[in-house]
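What follows is a single structure, and I will ask about it in a moment.
The other protein chains are all here in position, but one chain of the complex has been omitted.
What follows is subunit A.
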Amino acid sequence: MAYKRQIDRLPIPPADAKVHNVTCHYCIVGCGYKAYTWPRNKQGTPENNAFGVNLNEQQGAMGTWVNPSMYNIVKQDGKDVHLMVVPDDDCVVNSGLGSIRGARMAENRPSEITLTQQQRLTDPMVWRNGVWQPTSWDDALDLVARVTAKILAEYGEDELLVSMFDHGGSAGGYENTWATGKLYFQSMKVKNCRIHNRPGYNSEVHSSRDMGVGELNYSYSDYEVTDTIFVVGANPMETQTNLFLNHMVPGMQNGAKFIMVDPRRTVTVNAAEEVAGKENVLHLAITPGTDMVLFNALLTHIVDNGWIDKEFIANSTFQGGEAVAEDSGQPAGLGSLDYAMETCRTSLGEAAEICGVSKDDIVKVAEWIAKPHDDGSRRKCVTAYEKGIIWGNDNYRTIGALVNISLATGNIGREGGGCCRLGGHQEGYYRPSDAHVGRPATYFDRHLIRGGGKVYHIWACDHYKTTLNAAEFKRVLKKRADMVKEAMDAAAGGTREELVDAIVAAVNAGGLFVVDMDIIHSQIGQNAHVILPACEANEMNLTSMNGERRLRLSEKYMDPYGQSKPDCLIADGIAQNMERVLNEMGNDEYADQFKGYDWETEEDAFMDGYHQGNPEVTYERLRAMGNNGVQEPVVGYENGKLIGTPRLYADGKFDRHGREDKKALFCAAQWRGYAAEGKAREAANH
């Protein structure tokens, strides 16, 4: 039986309610919302209210309405206030649409009045006498710093393991990625680290970057003016909802055809058929893991029919054969189109056989992507992909094979084009160089499972739920962490020095000292020794960019819950304590590496990091740009507005690979079957 809220009215925000810009932190699309807050004892009237509409009347479709999920009572400056977080009609990203994620932002805030999100962490906790005891920041950070500093000073920075988010949206943002990056890549040079969703510190889409093509290169508006939308291994109706509803649907209404490559029929395919008509939608239910073969056959058919963009290829892509050779750290050669075709060439028959789709359908897809219009003008095609191939078979080459098609047809850097991942979370990456990590990066999980590392800092990651071979990772981490817990229990009642010595002895015997930064007591947090409570977006100001590189400031409208703090200020606290403790240990030179953390607010962290590399961008200017923000890179500031860049590579110069010639490279994406051991057997048994 359905859940009934039994709520049949809501308070009305008064005309003088405070209004805050909010970018939804849940997914990469980053829909705009407005947060209204007002005192507990005030209310508006149907005729006079913050929405400026007559609430005595039934509002029409797409009109102003507040679902009870958009309402809560939260703390602001220590006082209880009403909160409404409502989709913003004037934001170009979502045009007033809400999703099942963003439309619940208000009720997903911690509240002592409505008792929502009571699982949020309120206080730093330290393992003491067999339980986690709430304590002060000073006490918790002192222990973290004493253990970490002692291990690093004696055994080196390779003994510090770090798992850290690298994204925008909640937890991350330019403030928090900068702070953690400064701590681990500038003050230290930590190489045994990983990102929240993958067991190494590396890109998910190396090949696109190595080819010169950053993976977020278009504007969402490109979907509205294109001829064909080509989606691979993604389900945008569910996972980038308002990108689909507010940009792909209008594109189809404007006549675009829709291609989906996915082993399963999804609601996205169904909705596309509803909007565009079945005759304008093609779903290729491909055999899992064989996408590269399909892309190679498409490229071959396009090249053989001359549907390539010769001028673009001549001016913007590499011409001299092989540019980068395949080797142990380079999963495929890169070079000119001709060079790539030597290994990519695939017949329709081969592809039909391997991919389990018909030759006719492959031809139709190639025509929809690249066959010129009857008047001879070129077709425009937006290509979008996500985890279906990013975490799929032989992903370097597979993504390379897909980018090949966009490059060959001149569909990058132009209106109605683009070759982009759809993304999960927003981005907010600004860190010192990670070059010292090396390539290939440490296979972090294996390193930890094999006993590597003595201290482990975890930032908003829960690998117990998400990593590869999570069961083994959990088993080993728990065993190693329990050794330290037992040592801490045995040292109960002693001095701080005795406790630190006990911990160091335990990690030298194979244990691991675990510090967990999170907003809740997570599963991996069960095996932590110190837990530090972080706050979320809107409990702090937070900047990030969405899937079309739209940078916004999502404003603080409530207090951090309990004693929780922005991650950037937690990193700041760790650094300051490291400096103090190292000085006490007489290691002044090392201590000095932890100078430069005197931030009082998240804005200070933003100015110390992102602003240094992007001097036009400040909180004040972003606040003025509202929920439409500015698309990165920001290239200027004129007449009170930041000037952005609607799409990358509009000048035909590709630089993501760092090559001086600024020429894009094609990928020699030779099919080699299932690349991972056991996959072929798994597929055969399926």
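To be clear about the criterion, a contact is a pair of C-beta atoms (placed from the backbone, for glycine too) under 8 Å apart; a residue touches a chain by one contact, two chains touch by 3 or more; residues count from 1.
In this section, contacts and distances are computed from a predicted model.
UniProt records the chain missing from this view under the protein name "Arsenite oxidase small subunit", selected from "Acyl carrier protein", "Putative spermidine/putrescine transport system permease protein", "Arsenite oxidase small subunit" or "ABC-type polar-amino-acid transporter". Touching the chain that is not shown, out of A:S69, A:T148, A:T177 or A:T442: A:S69 (per the contact rule at the top). Looking at A:E57, A:D77 or A:E589, the residue that reaches the missing chain in the full complex is A:E57. Considering the full assembly, A:G98 is the residue among A:G30, A:G98, A:G214 or A:G335 that touches the omitted chain.
Annotation for subunit A: contacts to the undisplayed chain at residues 1-10, 12, 46, 55-63, 65-70, 89, 92, 95-100, 103-104, 221, 224, 237, 241, 245-247, 249-250, 253, 267, 270-271, 274-275, 277.
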